[in-house]
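Let me begin by presenting the structure, written as structure tokens, before commenting on it.
One protein chain is absent from this view; the other protein chains keep their places.
In this document, chain identifiers A and B correspond to the written order of the chains, with residue numbering beginning at 1 in each.
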Amino acid sequence: MKRVALLGAATTCAAALGLCGSEPLVRDAHAGPSTFSFVQVVEKEWTLTPSRPSVRAGSVSIELVNFGMDNHNLVVKSTKPGAKPVTFNQLDPRGRGERTLKLTPGRYQLWCSIAGHRAKGMHATLLVTK
Amino acid sequence: MACCDEHSRSDLLRQSLAEAGRGLPAIEAGMPVPAGTGLDRRAFLARGIGLALAIYGGSALRPQVFDEGIAAAAAANPNQKVLVSVFLDGGADALSLLAPTGDPLYRQLRPRLGLADGAGTAFTEDPTLMWHPALTPLAELHGEGKVSVMPAIGYDHPNQSHFTSRHFWEVGAADERLATGWLGRYLDRVGSRDNPLQGLSLDWSLQPSLATAKMPVATLDAPDRYDFWARGVWGEVSDRMIDAIARLGALPTHGDPGLEAASDAAAQSAQLYDQLTPFRPKGDRKAIVSPVAYPQGNEPFPRRLAGLAAMLSAGLPLRVVALSAPGGYDTHDNQAQDLADGLELTAASLLAFQRDLEARGLADRVLVHVWTEFGRRAKENGSGGTDHGAAGTGFLIGSRSAGTMVGEFPGLGKLDGDGNLRATADFRGLYAALLEGWLGTDADAIIPGARKFARPTILR
Partner (left out) sequence: MATIPRYSGPFRVAEAERLLWRAGFGPRRGQAASLARLGLDGAVRSLTHPAAERWLGPPPRDEKGRPLAPGDAWGHDHLWWLDRMVRTSRPLVERMTLVWHDWFATSDAGVGSQKLMLVQNRLLRRYALGNFHHLLVSITANPAMLIWLSGTDNRKDAPNENYGRELMELFTLGEGDGYTERDVREQARSLTGWTSTWKRGKGQTDFRFDPRRHDAGTKTVFGKRGTFSWRDSASLCAHHPRHPSFFVEKLWSYFIPEPPDANTRAGLEALYRADLEVRPVLEAILRHPAFYTGPRMVKPPVVYIAGLLRGLNRGIDTSAWVWLAEGAGQRLFNPPNVAGWDDSRWLDTNSFRGRWSIANQALEKVTLGDRKGKKTSKVPNDPEAIVAGALAVLGNPTIRPATRNELLTFARGALQSASGWKADAYPPLVANAVRQLLAVSPDLQTC
């Protein structure tokens, strides 16, 4: 028996309150349509899954979805030496967050930096291609 | 790698919704004269002692049928008792709301999360319990005899799914298939066909406990935000447009149920808009003036309660109201902080609401029921939180509340097989007592198998 009617009501409410998402999807003054890509990262205990293994270099909308029962965040960092990490705000369960990053070609590490979460498996790699 | 931008979706959605509802400012640049002037055609008319009813006056533009229904409902029983249901979403931790600091097993089960002795107000009815520090406002009301506490309320064979357990509480039965809410069935029995305000969800969508089979109910975010704005329409044209919605909704439907549903929605929406006119901000006028200070901030809860008190004060014929408390109570981790944040705003808002009702002379008419779908596991988990449990905490707040415990605290030595608190009161018995004692109706007709449940003493 799966009855999520009540969750449905709750998430609708949460969405209306902005916890589930909103428009516009991205706010980005720099990129035109041609260089733009999207990737969605779904997190739960204890997985972190990007919607695609690779994206094209340029402006990339990275959307974090907390599909779990705990709070999670996301750190995106190039594997190049000296690269600075970008950290997304921590999200409550069912929360969503989005950041638009300018990504150059290369390999990027994605992980949840809440204590212990990365070690439990919440990390992945994103390839940025030319 | 450079970050271009970051924003919070919630802010954007709030903004979008606000814009969708609030519309343009009353005065638009470039207009020869201020728009929106001379429109005070709706007024408060006093009807009976202490009753001020927002009704339509001054023009014959729109049908009166619903307003008359509202007026009749309000005039028939100006002292109608009101029940407000406040939901703590996620399963609030009973062992933190009222911490059994005097129970020898407490420190063992809660080595990290246990509240320190003396951190909160002592619970006078049971020396083993202590109020969570964030619930000090409720402790204050309890000291005045205005809070009945249910330290372990639930049902037998507890279900640990949020959705199923919440559903049971909402429909008033351990029945996964029941589609109407317990308050909805109350309205189906005693409500009126022309008063949607009788069952009010102060929310974006219908609170399932208010789902009726036939009677109209209303859903709105907040009384000061229910508006109909259209691009390129302003001033008196806008006002006439609202009247036209009502007239379109009043056209004959010749018994066509589809047309009737669409017409009712239009008529009830226009009617609700009318009823809420005094609460809509206009020019410099503040929409809702409260005699007490409510907590400030972005959370809608205190704003909704302030609006609710104002609506009751205006004599609007409300019977049952449902809304959700701020905060997330599904505290699998980071419980100490998350729980305190939610409880603090919830309790401060509820205290302000009670003081507001007292200042307005309405406190004898309103009872607030605070509930959650279950409590949490007695033993804390390894992530600074707790998992889903069984019996939870409930409160009945109001000047007429008995102010005494409903069911005792069962003690941590008698947990159930899953390590959860056992219920010492059944929510269906509480519902039956509320229906019979407070709302004055036959509980057997509303709560399936109501006879089986003992009615606790809840009123003074």
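FYI, a residue touches a chain if its C-beta (ideal position, glycine included) is under 8 Å from a C-beta of that chain, and two chains touch if they have at least 3 such contacts.
Being a predicted model, the structure only gives us computed values, none of them experimental.
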Hidden partner chain, touching residue among B:251, B:293 or B:454: B:251
Those residues of chain A which, in the complete complex, touch the missing chain: 1-5, 7-9, 11-12, 15-16, 21-26, 28, 33, 36-40, 42, 44, 47, 49-53, 61, 63, 65, 67, 96, 98, 121, 123-125
Where the missing chain touches chain B, by residue: 13, 16-17, 20-21, 31-33, 61, 177, 196, 201, 204-206, 211, 217-221, 226, 228-238, 240-241, 243-245, 247-249, 251-253, 255-259, 261-266, 268-269, 272
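Going forward, only the chains that are shown with their structure count from here on.
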Inter-chain centre distance, chain A versus chain B - centres from mean C-alpha coordinates, in Å: 33
In the complex, chain B residues that touch chain A: 1-14, 16-17, 89, 162-164, 166-167, 170, 176, 203-208, 221, 300, 324, 328, 330, 332-334, 383, 385
Chain A to chain B touching residues, read off their complex: 1, 3-7, 9-10, 12-13, 15-19, 21-24, 26-31, 59, 69-71, 76, 78, 83-84, 86, 89, 92-93, 96-104, 116
